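Removed from the display is one protein chain of the complex; every other protein chain stays in position.
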Amino acid sequence: MTGPGRSAIVVGAGIVGAACARELARAGMAVTVLDAAFAGSGTTAAGMGHLVAMDDSPEQLALTALSVRLWHELRPTLGSSVEFDPCGTIWVAERDEHMSAVREKAEAYHEQGLACEILSPARLAALEPNLRVGLAGGMLVQGDAVLYPPGATLALLDDARAHGAIVRERSTVDEISAHAVRAGDVTMDADVIVNAAGARAAELTPGLPIVPRKGHLAITDRAPGFVRHQLVELGYLASAHQMTSESVAFNVQPRVTGQVLVGSSRELIGWDPGTNRGLLRRMLDRAVSFMPALARLSVLRTWTGFRPATPDKLPLIGRWEPVDGLWIAAGHEGLGITTSLGTARLLCDLVLGRATPFDATPFAPVRVLSSAVATQ
Amino acid sequence: MNASAPSRIAPAQVTIVVDGQERRVPADVTVAVALLGLGVRAFRTSVHGEPRAPLCGMGICYECRVDIDGVADRRACLVPVVDGLLVRTAESPE
Partner (left out) sequence: MNGPALEALAVDVAVVGAGPAGIAAAAVIAETGRRVVVLDEAMNVGGQIWRHRRGTPAPAAARGWLRRLERSGATILSETSVVDVRDDVDTGRFAITAERGVSPSLVNATTIVLATGARERFIPFPGWTLPGVVGVGGAQALLKSGLDVAGRRVVIVGSGPLLLPVAASLAAAGAHVVRVSEQATSRAVRRFAIGLWRRPGALAQAARYRAGFRSTPYVMGEWVAAARGDGRVQEVTITDGRREHTIACDLLCAAYGLVPNTRLPRLVGCDVRDGAVVVDEHQRTSHPRAYSVGETTGIGGVDLALAEGELAATHIIGRPAGASLRRRRASLHSMATGMNTAFALRGELRAVVTPDTVVCRCEDVRCGALRADWTIRQAKLYTRVGMGPCQGRVCGTALEFLNGWPADSVRVPAEPALLSTILAEAATVAASPRYQGASR
């Protein structure tokens, strides 16, 4: 049994761990956060920072919609270093067949209380003049936003600290056991242990079906006004679906600095962080095919990151039965920034035995257990 | 040969357009040197709005960035002046 006044250790100070730590600390638990490097140094550091309602599945839409709402509630408390920009998302339809799917999409969003507007080609061009002529239209989701993930992570941790949490960086957790973690030769006990170690979560909890899904990003020099909304092609979900091959999708974001962030790519290549030049070029080429003027922007940097991917595209949020006291909050693929808040809310509800805002069973780690047992 | 030509040949010059104004500058210099010679102080402004001008003189520091012929962020210390070049600095009235 857990409740206020009990202790928790969160392993991983990425945005998901930070959000969980904040939520648990606010609920009155004595929280310690451990990170092998520094806050936000893993997948969080590499991510775009898109706060997006995404409807790959009803569960995903529920979790992202809740999360976006929570981000907007949090917004007044966020300082300028979080760079919260309510720019919205435009889902771009390359061809007419994409537009026929848009109507269904808009309905699903409306059911979740998310405002959206179907865009004709003319309206799309007016909103984003640098998109090429000849696109079929799109869908604007006004409530989506963009922020700077490291800034947001630090803000969440600051709030956790304000509620008594302790953050220990450069503390590598070697082992998680029943109600305990071991970092080097130091063992710490807690009522609740949360594995929020992202792409490396399976190293601490064997059997978690989380694998690294590598992505590339590029950022340009300042070009204020070049793009005004986060732009994602409607084919993005097809790319996110491919668990085996390399794929790219058009995904471009404005940063408050005026720089343009260009993504996205996916590949399964283990942990090799090196630049895959061919895939990088495919990604940039796809982006230019939607926004030709991108070709004339100056690229300052490219980098890679590893999304924590699960086979069913849903994160693992909940108790991990095989180890007493262990809870999982990991496997968010490309939605960790957005769903960090929704994850933290669900996790805290589950830990405290409160009702969750919606059925959390689809996220329950128990769903992978039979196959996990088989692999052990 | 013109009988009244000067005995000393004047250094060659070209005309470039700086922030909308035509200016005569030496023909064989970089845009950075030309702008410095014209008294330009703010090639660009920093993130917080302070004037910035060449520092390293050799293409490393990116402080000498100006608009050249419509292309933004060209390093002025690496670009030679040519007749008719269009330059916009942070001192541009627009």
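In this document, chain identifiers A and B correspond to the written order of the chains, with residue numbering beginning at 1 in each.
Here is the rule we use: a contact is a pair of C-beta atoms (placed from the backbone, for glycine too) under 8 Å apart; a residue touches a chain by one contact, two chains touch by 3 or more.
Not measured: the values here are computed from a predicted model.
Participant: Sort by label and list the shown chains the missing chain touches.
Facilitator: For the complete complex, the undisplayed chain touches A, B.
Participant: Out of A:A30, A:A218, A:V323 or A:A360, which is the one that touches the chain we can't see?
Facilitator: Answer from the full complex: A:A218 touches the omitted chain.
Participant: Hey, which of A:C116, A:L154 or A:L237 is the one touching the hidden chain?
Facilitator: Counting the whole complex, the residue in contact with the absent chain is A:L154.
Participant: With respect to the chain omitted from the figure, which of A:R75, A:H110, A:R296 or A:R354 is a touching residue?
Facilitator: A:R296
Participant: With the missing chain put back, one of A:S7, A:S41 or A:S177 would touch it. Which one?
Facilitator: Answer from the full complex: A:S41 touches the omitted chain.
Participant: Just checking the interface: what residues of chain B touch the absent partner chain?
Facilitator: Listed in rising order, the touching residues are 26, 28-30, 32-33, 36-37, 41-43, 46-48, 50-63, 65, 71, 73, 77-80.
Participant: Take the complete complex as the reference. Which residues in chain A touch the chain that isn't displayed?
Facilitator: 37-38, 40-41, 45, 150-151, 154, 218, 220-221, 257, 262, 275, 277, 280-281, 284-285, 288-289, 292, 294-303
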